[in-house]
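Missing here is one protein chain; the remaining ones are kept as they sit in the complex.
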Amino acid sequence: MNFEFDDRTEELRGRLLDFMAERIYPAEPVFADQARKSGWSHPPVLDDLRAEARRRGLWNLFLPGTYGAGLTNVQYAPLAEITGHSPGLAPAALNCAAPDTGNMEVLAEFGTRAQRERWLEPLLDARIRSAFAMTEPDVASSDATNIATRIERDGDEYVVNGRKWFITGAMNPLCQIFIVMGKTDPDAPAHRQQSQILVPRDTPGISIRRAMHTFGWDDADHGGHAEIDFVDVRVPVENLISTEGSGFAIAQARLGPGRVHHCMRLIGMAERALELMCRRVTGRHAFGGPLADQGVIQDWIAEARVRIEQARLLVLKTAWLMDTAGNRAARTEIQAIKIVVPEMAQWVVDRAIQAHGAAGVSQDTPLARLWASARTIRLADGPDEVHRRSLARRELRRYQPVDG
Amino acid sequence: MNFEFDDRTEELRGRLLDFMAERIYPAEPVFADQARKSGWSHPPVLDDLRAEARRRGLWNLFLPGTYGAGLTNVQYAPLAEITGHSPGLAPAALNCAAPDTGNMEVLAEFGTRAQRERWLEPLLDARIRSAFAMTEPDVASSDATNIATRIERDGDEYVVNGRKWFITGAMNPLCQIFIVMGKTDPDAPAHRQQSQILVPRDTPGISIRRAMHTFGWDDADHGGHAEIDFVDVRVPVENLISTEGSGFAIAQARLGPGRVHHCMRLIGMAERALELMCRRVTGRHAFGGPLADQGVIQDWIAEARVRIEQARLLVLKTAWLMDTAGNRAARTEIQAIKIVVPEMAQWVVDRAIQAHGAAGVSQDTPLARLWASARTIRLADGPDEVHRRSLARRELRRYQPVDG
Amino acid sequence: MNFEFDDRTEELRGRLLDFMAERIYPAEPVFADQARKSGWSHPPVLDDLRAEARRRGLWNLFLPGTYGAGLTNVQYAPLAEITGHSPGLAPAALNCAAPDTGNMEVLAEFGTRAQRERWLEPLLDARIRSAFAMTEPDVASSDATNIATRIERDGDEYVVNGRKWFITGAMNPLCQIFIVMGKTDPDAPAHRQQSQILVPRDTPGISIRRAMHTFGWDDADHGGHAEIDFVDVRVPVENLISTEGSGFAIAQARLGPGRVHHCMRLIGMAERALELMCRRVTGRHAFGGPLADQGVIQDWIAEARVRIEQARLLVLKTAWLMDTAGNRAARTEIQAIKIVVPEMAQWVVDRAIQAHGAAGVSQDTPLARLWASARTIRLADGPDEVHRRSLARRELRRYQPVDG
Partner (left out) sequence: MNFEFDDRTEELRGRLLDFMAERIYPAEPVFADQARKSGWSHPPVLDDLRAEARRRGLWNLFLPGTYGAGLTNVQYAPLAEITGHSPGLAPAALNCAAPDTGNMEVLAEFGTRAQRERWLEPLLDARIRSAFAMTEPDVASSDATNIATRIERDGDEYVVNGRKWFITGAMNPLCQIFIVMGKTDPDAPAHRQQSQILVPRDTPGISIRRAMHTFGWDDADHGGHAEIDFVDVRVPVENLISTEGSGFAIAQARLGPGRVHHCMRLIGMAERALELMCRRVTGRHAFGGPLADQGVIQDWIAEARVRIEQARLLVLKTAWLMDTAGNRAARTEIQAIKIVVPEMAQWVVDRAIQAHGAAGVSQDTPLARLWASARTIRLADGPDEVHRRSLARRELRRYQPVDG
């Protein structure tokens, strides 16, 4: 049992912390300022940051294998945490932002050579962006069998029909490729009905209906969240990822790493919020002393610290388990971190907001948006309750009943 | 002991429920649509609703005495709850929206005849709007002794200097008058240092610096929340409300009714959220049945119902106590509802969001904005913790210690 | 709307508060001391207290109608709260302790003249005690259809067979009569299968197997909680209460008043715990000042106060609704108080324990036993979850679904 990071991790952590201090934090106000004028495109400062990250060897760190940095999950996890300190800039600057990360993983693992050349390579270079079109407005998408979008074969083409929403990144005009999840065979067994297919943005029949909001934000600086209609959208059969019926399995494959990334970033966000809270309460005075002297605020700080520490260890163990025993063996842990971490981060950020008073809900701190982000993740890829239910059922299967 | 509403209340409740059904709910999408184009001004449909409310005898219901409807707190409270079902429209349509309500109360109770003619009458007619400028960015304003804005006498004028923020309604160009809280005598005893003064919007030296956001929204449809600089702003001495040093007492006087109004609206908001949640879960299916069959969701619904019922009774008792024993006798209860109700409403709305999935955080339901509203009220006129601390100290004074 | 108690209630409250101060509190240590030697019988000081309570006109206050004091629920409720300040003595001293209260209500409402003469009258005089035998060890008794005890007619007799446990009061040798719930017709519709029957303690075939404990206590001073076997126990057909198949309805009838009594006593217990906490923290010092100065403790006190106030209002409204609209109309409220009040009381007592340190879990304060009592009530007549589920389902039926 050993809780130390290995040398490569420590080296990269140091390099990344330097990059954060020297380039990312100073760029935060620039990014915010540019975002007001850049519409659905990314603020241009991001291009500079990307060039610099690449120069510093901080590029595609998320991706195992030869296409990326080749790190294990447990090596990348602490780096993802650091990017969470500035979640609006750092992941994008390092080309490690969702949903591109998951899409690149899928292409690297399941894509044909042609698919990889056509889409993976420009994504690895950040020349284009991508989206993952799964969630639908008309059904409870947390139950994948509810998905109504059809992908029907017609000769050498597949025809896609359906409506998707909350398609993150898709408002960005640079977002050139959508991976669409839909049913090729609604009569197959539940988890063999779905397929995933590559649909270029400019394919006829695609229409972006509108931008969805999360709380009061449109998240334009990150390509927003689109509602998209697919009406008789035709793509060549070569665009199918893997085989018909493998859509659910591919979706599962991206889940594990994606959750580790998300969760470690959330831990970084929680650390940022805790730091902001501590600084605020030591500097702000009321009723005869700094807020930091108030017992209730100390109580929040202690609670925040112990929750963060526990959550981090659970994510790191999950990453280690994925590395050493495989994603399937880590199923319970992968669910557990989805249950635990967003709620923890939301709680910590909420307390930081409270400690900031009105400033906490305003645009003057990153807290309100961090909160909305953590809150929304509790619904993304299924609400907490779906994961809790599933984890509990697996737990229950371990025991025989007693009592009649 | 009698938990029935009296006849006048029941009659007004019926009339108001009809108005909600016939005019307010149908106007909600119109209001939202107009809001996209009306900038900081109110959406024009509000003018029609106001005329209709007035015609139906649903006007200025909040105001006791001859200027208003003359209702007691316990009579008005259930009406305020109903307006909370559509908090963006109904209070404004009935001329019962904060901060105008508190400002009208102050003018009616403490204003000179001239002040009432000049400002109260157009407010009662909804010809102008008003703001209350108390909170400051640079200090913990929950401790009123921290307020740094100065109101200094200079001959026949007072000179106001300071910076205020989160001045609700002040972005609206119709907002013609600010009641500004500041210190006339920083050396007086703590609660005699402050005064309140009427400052017309067009007085030289006033500059609106920017609009503050709450969780991504600018609340432009309700006049936003302004940050305002007052630099050598001069108003005649006749603009002072009551006497020098009475600012804190006037602020206290508006607190009681204001909290009953806010809290009853929050209860109405919670009821709306609960209704939306119930409708959603009965109509949405996953994992073989409607969401309504899931035990965890039933648990939320039960919890929501019992929290709402308890909170409502506490607010009604507070209103009754204010009516029968006075605001001072109701101090503990006035604090208690501030502690209890916003948190309850936030919790109910949060569960309704969770039950809606992605739709819950989006612009497609009122839930996300209701949530932000409830959350922000937990900071308005002092964070929860200030009120909890104060209530506890009063409780502790009731007992003698034991043990050495 | 009127939150005042009426004159009769106020007069009785005054009289009861005097009795508590003059006789009950001074008797607490005597009771505790005698309890160590009185086995399963009641400590003898209770006889003196009963005589005195009767003399003071504080006798059978719980019972409406001519057999008792004739109070309404809303009149009795605040008196029950006061008895909760000393829950081990005061209810028993006033002949207002469960389960005798419910049994007397059932006999008064459903008993024949002969049953009333034989059992109700000595109970009203506290000459004997009674028990209600419903819960069974082998089934989830919260679902009444699970009850396995059989009551079979055989000529002029009914034959009872089954096992019951947690039969409160039944270890007391003065407990002379059991009301037993069992099935007379397992094939009838679910709520017509059960009947209730009077079974004298000395009937052949009854054996008391053992005393059940709750969190380490055997509650011997209140007759304990027995596990009882009924093997071919024969009683005359005249012992049936009401008619065959009415057992469920009779059980429902006793629920409403019983819950108001229990809940008001719990509120009294919470008030006692809060008082003990306040006295303790003002008198105990650590880290440079009284514990009362610590923010976290103040936070508990505020939370306790606002929870108690809300809960009390909900119980009073429930009592009022039962009085004015009937128990059936108050179904939701009767469930709501079962959900809310025990949990509230448990929470307040738990914080009082924490504020007392080791003393809080010891025999030196009443807190640990109050806690166990509140915790156990969360399971008595069905765990919280059963009531939450049922309340939620009624709530859901109020709404039509939206969304397909």
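Brief remarks follow.
Letters A, B and C name the chains as they come in the text, with residue numbers starting at 1 for each one.
Throughout what follows, a contact is a pair of C-beta atoms (placed from the backbone, for glycine too) under 8 Å apart; a residue touches a chain by one contact, two chains touch by 3 or more.
Quick caveat, the model's predicted, so the values are computed rather than measured.
The residue from C:A90, C:L107, C:L120 or C:L291 that touches the chain not shown here is C:L291.
In the full complex, subunit C contacts the hidden chain through residues 135, 137, 139-143, 146, 165-166, 212-218, 284-287, 291, 294, 296-297, 353-354, 357-363, 368-369, 371-372, 375-376, 378-380, 383-386, 388-389. In the full complex, subunit A touches the omitted chain through residues 1-6, 9, 74, 274-275, 278-284, 290, 292, 295, 297-299, 301-303, 305-306, 309-311, 313-314, 316-317, 320-321, 332-333, 336, 339-340, 385, 387-389, 391-393, 395-396, 398-404.
Against the chain not displayed here, subunit B makes contact via residues 138, 294-299, 404.
The working rule: only the chains that are shown with their structure count from here on.
Considering every other chain in turn, the ones in contact with both subunit A and subunit C prove to be B. Counting the residue numbers that touch the partner chain, subunit B and subunit C have more than half of them in common. As a whole-number value, the distance joining the C-alpha centres of subunit A and subunit C reads 52 Å. Looking at subunit C, residues 295, 297-299, 404 sit in touch with two or more other chains.
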